[in-house]
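All protein chains but one are shown in place.
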Amino acid sequence: MNEKLNLKESTFISILKSMIRIRFFEENVAEIAKRQEIQCPVHLYIGQEAIASSICADLRNSDYVYSTHRSHGHYLAKGGDVNKIMAEIYCREEGCSRGRGGSMHVIDRNVGFMLSSPIVGGSISIAVGSALAAKMKNKGQVSVAFFGDGATDEGVFYESLNFAIVNKLPMIFVCENNSFSTHLPDFLRQSNTSVSERVKGFNINVDKVDGNNPFEIYKSVGKMIEKARNNEGPSLIECTTYRWLSHVGYWQDLDIGYRKKVDVEQWMNRCPIKFLANELIQNEVITQDEFIKLEEEIKNQINNAVIFAKNSSSPDPIFIMEGLYN
Amino acid sequence: MNEKLNLKESTFISILKSMIRIRFFEENVAEIAKRQEIQCPVHLYIGQEAIASSICADLRNSDYVYSTHRSHGHYLAKGGDVNKIMAEIYCREEGCSRGRGGSMHVIDRNVGFMLSSPIVGGSISIAVGSALAAKMKNKGQVSVAFFGDGATDEGVFYESLNFAIVNKLPMIFVCENNSFSTHLPDFLRQSNTSVSERVKGFNINVDKVDGNNPFEIYKSVGKMIEKARNNEGPSLIECTTYRWLSHVGYWQDLDIGYRKKVDVEQWMNRCPIKFLANELIQNEVITQDEFIKLEEEIKNQINNAVIFAKNSSSPDPIFIMEGLYN
Amino acid sequence: MKKIKYSAAINQAQHLVMDKYESVIQIGVGINTPWYVGQTMNGLLNRYGEERMIDTPVSENATTGIAIGAALSGYRPILTFPRMDFMYYAMDQICNHAASLNYSLGGNSPVPLVIRAIINRKGEQAAQHSQAIHALFMHIPGLKVVMPSNAYDAKGMLIAAVEDNNPVIYIEDRELYEFESEVPEDYYTVSLDKANVELEGNDLTIVSSSYMMHQCRIAVKALAEKKISVDLIDLRSIKPIDSETILNSIRKTGKLLVVDGGWLTGGVAAEIISIVVTQGMQYLKSNPVRITLPDLPAPASFVLENAYYPDNTKIFQSAISLCL
Partner (left out) sequence: MKKIKYSAAINQAQHLVMDKYESVIQIGVGINTPWYVGQTMNGLLNRYGEERMIDTPVSENATTGIAIGAALSGYRPILTFPRMDFMYYAMDQICNHAASLNYSLGGNSPVPLVIRAIINRKGEQAAQHSQAIHALFMHIPGLKVVMPSNAYDAKGMLIAAVEDNNPVIYIEDRELYEFESEVPEDYYTVSLDKANVELEGNDLTIVSSSYMMHQCRIAVKALAEKKISVDLIDLRSIKPIDSETILNSIRKTGKLLVVDGGWLTGGVAAEIISIVVTQGMQYLKSNPVRITLPDLPAPASFVLENAYYPDNTKIFQSAISLCL
């Protein structure tokens, strides 16, 4: 226990590791996309790493996690296999979905990462179904749905919310509010741009936190997880954040005119990794050297994942029908 | 202007007339359904007459109204042709929808009654489309969607609400909260049984009124209509009420066990027609004799409508395809 | 063997699977009231309680996703739509998710979900409350779609659907609920991919399913009196389709009449005919014929309904012309 931070040290080292892993992973994916080594569209998570990493920090392998088109960060944070997701982005047979799904359809059931759906709002209700299952099994599992602010424009979000509350399900709704649905800013789409305020009338436990601050997120979701495990019903956490890159792909879409360079820069100054690393170093949880070593280790891991992916085989068209039925 | 009531007399006489017309109409439909003169399923409005009548009192023919499976009251209150809707319930060629639609698909575009949809939540977004049109035409029209508490369980309700607010449309959402979605009471379905409270976070002007009290409804919706006509955006009015008869059909489904006899009786004691008639008589807006005469007149009108409907012809199967395309 | 109603057979099947598998749960709008589902749910709520019999708000889209999520998490949900018309709200979950998840995720995420979809034809209920849209689901890869025509199959196929690891759209027609046939009391399954040659004959093959089978049976009796003997094939499953059984029959009779309760264009009848002529047109002695609904939303008036819904007379007449 670090007294100044008043939080478990090991946890925050894990969160830091997770964030760095996601950052390097995504930077690598950006590289290979730029080099056109992959065709598969990729929605990168850079800038939002604190959210997945802090939310998943205390989740168990038996807990369920559901994700979206922007899936890589959630997958890695939940402990998904870095080789298998990299191979999937390359659409290879050794990929987590055998090359059938690509970046937007990833899975690692060993660690409770159930699926990602590229249909906006598509996985929220499915996550609630896992929460229903969890409640029936009564073994303290929780189900977590990650989704963006855009997904709250789909009616199914409200249906799902209502059902989870009425049935007091062990469900955590995690809204990553980066204020954009592709090119469209929140105020052009939403009557109340704060999701947590908008849904207060549903009588659900909500919190709104700085999505670039792992301490805030971790603390808030911790209470929610406890509530859920104690059969005290669902919660919604709204994490305000920003995506650094374009909606899809590796570039920094400043040319299209929907967002300003200064906004991006301001948010980049609020880099969640730098923030957490500084805090941990200043509070002597880790040293600068340890941090650098940690980065090296993870860099290696990601490089190896790329090698793994490239060495993986392409799916054999003879088996194209495999997996249609079970 | 009646001083005691502080409201326009003629308006409330009109509202009373409208309520009586709906009541007699529905009682007649119940009769013919009981006698199996019609096969078409009917969802009767008895008990809820104050809502449609008060909401529509100051609407113009150029204003749009949209309705649900429980359509008759809305249709008549907006000034729809009583003969044509009766003939439609009989599924006759002279019916407002030429016998193609029946009770749940009624229309009278001359008075701005656009359509009813038996799909729960099905007409709300369409109504918002008319509000969008109204805003673009900029002639002070408003669009009104009637719907039940059950319809707020459909996600499309929230999508529609959000769009109307973001675009500041001249739209009035009228939720008739009779606490039931067929057999299922609100508390088994909804995390917050008050619709107006549930949606407050959307930043919409809301009000909750006694749906059996025409004075309250009229006053509240009057302000909403004014706002809408002045381009000040949409509102939602929640009217608490109760349906006296079964969800569908003419009987009083007390046997099925989903509601108690005492509840029905209590609500019947709060009959909106008796209430308004008493108020108007006591405040000397009308006399008892005038009231009785009024009832007679309307009874006649309805009887004539039944005669009209029965004398109408059945659609000719030769023309069955007519109306498929326009 | 005891004769029981089609609706009772569905009820029996559900009692048996809920008894046998703790993992079977039920969910849907109105599943706990006879208003929506006739007698098919009798006794289930009392016996298995609200935890396993979840009557939902009208949130078809989320409810379907919830059923999928439960299916991915160890349960075998039965999701009921009291009318097929309401399924449009849930198409994203049915077609984008339930149908393709397992494939997109590499084959190890089975969705053992049964969707009971009920057709409500006639009764002056009009376009939005009368639809038979089974052909839409037939088009979606990853789904199985069955539509039993009698109590025996209704029971056996529902049990098989629950035991299957894939999403199965199980289609009932309310018009069938009162029809009786012999049904064993015990647990049995009927395969989800085999058509049934209900009657054998030599002059004509009639292929049909669900409620239209009932109309076909009447027509076939009348045809027998005219000395026309019919191979009457009950499809039972429209995805996958048992092509072999149909082609075998065509080889024998050389004539094909397809009777389907849905719309004409892009319907089941078109698919059956296509299968036959792409694989065995040489066996056909005359143009195949399809009897379906016209391409028209259901009208309300029963006078129009009578013109809209094809019946045994129409089948009889078509068969006669085909065999002349």
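Think of it as A, B and C in the order they're written, each chain with its own count starting at 1.
Just so it is clear, contacts are C-beta pairs under 8 Å (C-beta built on N, C-alpha and C of every residue); 3 or more make two chains touch, one makes a residue touch a chain.
No experiment lies behind these values; they were computed from the predicted model shown.
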{"item": "Visible chains in contact with the missing one", "value": "A, B, C"}
{"item": "Full-complex contact with the absent chain, from B:L132, B:L188, B:M268 or B:I286", "value": "B:L132"}
{"item": "Given A:R23, A:H74 or A:H105, the one touching the chain that is not displayed", "value": "A:H105"}
{"item": "Chain not shown: contacting residue from B:I38, B:A52, B:V65 or B:I107", "value": "B:I107"}
{"item": "Sole contact to the chain not displayed, among C:I27, C:A135 or C:M213", "value": "C:A135"}
{"item": "Those residues of chain B which, in the complete complex, touch the missing chain", "value": "64, 95-101, 105, 107, 109, 114-115, 117, 119, 122-134, 136-137, 143, 155-156, 159-160, 162-163, 166-167, 322-326"}
{"item": "Residues belonging to chain C that touch the chain removed from view", "value": "61, 85, 88-89, 91-92, 94-96, 99-100, 103-104, 126-128, 133, 135-136, 138-142, 239, 241, 262-263, 265-271, 273-274, 277-282, 284, 286-290, 294-297, 299-300"}
{"item": "Where the missing chain touches chain A, by residue", "value": "38-41, 91-92, 97, 99-102, 104-105, 117-122, 150-151, 153-155, 181-184, 188-190, 247-248, 256, 258, 314-315, 317, 320-321, 324"}
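Basically, only the chains that are shown with their structure count from here on.
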{"item": "Interface with more contacting C-beta pairs, comparing A-C to B-C", "value": "A-C"}
{"item": "Separation of mean Cα positions, chain C and chain A [Å, integer]", "value": "41"}
{"item": "Chain centre separation in whole Å, for chain C relative to chain B (CA means)", "value": "37"}
{"item": "Residues of chain B touching at least two other chains", "value": "153-155, 188-190"}
{"item": "Numbers and ranges of chain C residues touching at least 2 other chains", "value": "56-57, 59, 61-62"}
